[in-house]
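Removed: one protein chain of the complex. Kept in place: all other protein chains.
Up next, chain A:
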Amino acid sequence: MNVCVPCDSTAVSIGADEVADALTRNDPAITVKRTGSRGLYWLEPMVEVERDGQRIGYGPVTAGDIPGLLDALRSGDTGHPLCVGDVEALLESQGQRRLTLRRTGVVAPGEWADYVANGGTEGLRKALDMEPQSIVDAVKESGLRGRGGAGFPTGIKWQTVHDAEATPKYIVCNADEGDSGTFADRMLMEGDPLALLEGMTIAGLAVGAEQGYIYLRSEYPDAHRMLERALESARTNGMLGDSVLGSGRAFDIEVRIGAGAYICGEETSLLESLEGKRGMIRFKPPLPAIQGFLSRPTVVNNVITLGTVPTILAEGAEVHSSLGMNKSRGTLTIQLCGNVARPGLYEIPFGVTLGHVINDLGGGCASGRPPRAVQVGGPLGAYMPVERFDTPMAYEEFGEAGGMIGHGGVVVFDDTVDMAAQARFALEFCSIESCGKCTPCRIGSVRGQEVIDRITDDDDREANIALLRELCETMIEGSLCAHGGMAPYPVLSALNHFPDDFEPRTTAAV
């Protein structure tokens, strides 16, 4: 009997290894295949058994459940209380359309035969038969935009590097997924790392680069192990090296580990760090596409962006461009977490509303209390109130509602949240992680915390609220990068949507 148990670090963090051990201990005839996670985290650790071409899921499972679960696994009994039925059908019923994470949770990560049997290398094989310009054109036609947060059209970026004359050129994968509430990059790297390597290789063919770097955050030791395993597998099977799949064209990839600095997720800071320097941001222009790593033309793309490329090449640009709304094409890997009943990864075409995600998919707050504020797009994203739950999850539409989609992270807070404390934290975080290069970010973030303290201490309140707004304006307009330039958004959104939370605190004391 073949049974799948995730080796994804989040599933492991709540007992997936113990479940896998219990399975083999109770029945040595069971073969346990370790996969990534499907992203149905409220059901983790989830066990899947293959039956009639379907994967039947059971979850959440503890090691103690295994003796009682074995009969159900053997017979495919769907009446067991932990059974969730056909997992693919469950994903479909949620409106999921898996382009990027199609193999995550399905294959054994880094296993070459499993990868190829499930569509791996199809995109790369097509790319090898195409002119570099045609690859760039396919990415343009797909409408793919940078999934790391900025949403810049990927094809345009590739065109700039393709057209640049300086050599050598580089492909850099930004795997410094530092935003709170985001874990899609980690899931792909742990669950289907070969897809990322394939996407980077296609990028290399498109722009004429022979070397790729993955800048991975140090907080992801499990993703590091998976990537190294996948690199070895890709080299052994000829996907990387002097002759990519026998084409005579060279491409190789190296993983570099960061050292705990959030700012290194900003692309110019990342490049500095990759060069072995302090992660101080650079002025733009020149753009990294013109002068990036070691001042050479460099594609810097996020994990999910690069991981989506193989599917676009394999199935045609239309598979991607036909999904989504307006200028937001394809799927968004929505990462739903915080205080929510069904946290997880939902890969869904752009355009579903925030309220649908939180209430219908997420099942509301885990605490059973009503949701009050939702932070979308990481620690620099605005807090959205319940009144804005009708906003569609798409770049421009979300921006018009005063928010930012960013990397697709959605963090839910219930009605016990203190929004003045959240606003203060946004600035505290900004000050801790500031690279220190520009004054609005370095100093403004510290002064902002002091001003919020004065507001909640009822010290010249009205004047200090005006001062806080002015300070936020200065940071937005005057900061060199998005770190200081966007940290005011959670602050201002808290102030605008939840003014009651900024009332004086002192009166409550006896």
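Couple of notes before you dig in:
Everything that follows uses one rule, which is that contacts are C-beta pairs under 8 Å (C-beta built on N, C-alpha and C of every residue); 3 or more make two chains touch, one makes a residue touch a chain; residues count from 1.
Everything below uses one rule, namely that contacts and distances are computed from a predicted model.
The unshown chain of the complex is recorded in UniProt as "NADH-quinone oxidoreductase subunit E", chosen from "P-loop NTPase", "[Fe-Fe] hydrogenase large subunit C-terminal domain-containing protein", "ABC transporter permease" or "NADH-quinone oxidoreductase subunit E". Set against the missing chain, the residues A:221, A:286 or A:370 yield one that touches it, A:221. In the complete complex, the hidden chain is touched by one of A:260, A:286 or A:504, namely A:260.
Screening A:104, A:159, A:182 or A:291 against the full complex identifies A:182 as the residue touching the chain left out.
Only one of A:7, A:47, A:323 or A:417 touches the absent chain when the whole complex is considered: A:417.
Of the listed positions A:87, A:127, A:337 or A:451, the one in contact with the omitted chain in the full complex is A:337. The omitted chain makes contact with chain A at the following residues, 9-10, 12-14, 39, 41-42, 44, 177-183, 185-186, 218-222, 254, 256-262, 273-280, 293-294, 335-339, 343-345, 366, 375, 379, 409, 411-414, 417, 422, 425, 429, 432-433.
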